[in-house]
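And then chain A:
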Amino acid sequence: MTSLAEIGFVALSSALLAIGLFGILTRRNFILLLIAIEIAMNAAILNFIYFAAFSSGTAGLTGQAIAVVVIGFAATEVAVGLGIVLALNRVKGTINVARATELKL
Partner candidate 1 sequence: MALPLISIVLATLLAGTVATFLSGRYARWVALAMSIVFVAEVAVLFLAYPGWPGYSASMIPGFAEGESYSWIDLSWMHINYTVGVDGISLIFVLLTAILQIATVVYSWAEDRRPAAYFGLVLLTCLGCFGVFVALDVLLFFLFWEAVLVPMFFLIGYWGGPDRRYAALKFFVYTHVASIVMLVGLLALVFYSGASSFDFSSIYAAARGLGPVTQTFLFLALFFGFGVKFPIVPFHTWLPDAHVEAPTGGSVLLAGLLLKLGGYGLIRWAVEVLPSGLHTTQPILFFVAFLSIIWGSVLSLSQRDLKRLVAYSSINHMGIVLLAIALDSSLGLLAAVLLMFAHGIVSGLLFMTAGSVHHTYGTRDIASLGGITPRTPALSTMIMVGSLASLGLPALISFPAEFTALLATWNGLAYWVFIPLGILVVTAAFYMWMMQRVLFGPPKGIPLDAAEVPWYEGVGMGLLVILTVVFGVLPSLLVNVIVSSPVKGFPGT
Partner candidate 2 sequence: MILEELAFAALAATAVLTAIAALLVRELVHTILWIAIFFVDLAAIYFLLDAPFLGVLQLGVYAGAVTILLLFGIMTTRKRIFSREAATGIGPVPFGLAVVTFIFLVAAIGEFPQGSGTITIYDPSALSANLFNVNGPWLLLLGLIMLAAVTGAIYLVREGRE
């Protein structure tokens, strides 16, 4: 692929990271936060795959391997997040993080 695409990949992953960060900063619903985190995480995964695609040999394979592991990790993380969401919802009756400000100052 040409440099346009190269730029494009970088721009895409950067944009996804920015969107993810933006989501993390603005959303109040825990599940939306999880989604935002996953968007950002996908930016990292995309980076690994993209860099792997333009490397070769062991180095490239390593990149793809990392992507595999990170995908698996991200899914696990979401599961943990959901566990916390459910427990939080049970105790506080809400999953709005703006309502969980008992601990402060």
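Operating definition for what follows: a residue touches a chain if its C-beta (ideal position, glycine included) is under 8 Å from a C-beta of that chain, and two chains touch if they have at least 3 such contacts; residues count from 1.
The candidates were selected such that all candidates are chains of the complex that A comes from, given by their letters.
Small disclaimer: the values here were computed from a predicted structure and weren't measured.
Here chain A is shown alone, and of the candidates 1 or 2 it touches 2 within this complex. Chain contact summary for the complex, chain A toward candidate 2: residues 1-23, 25-32, 34-36, 38-39, 42, 45-46, 49-56, 58, 60-62, 64-69, 71-80, 82-87, 89-90, 95-96.
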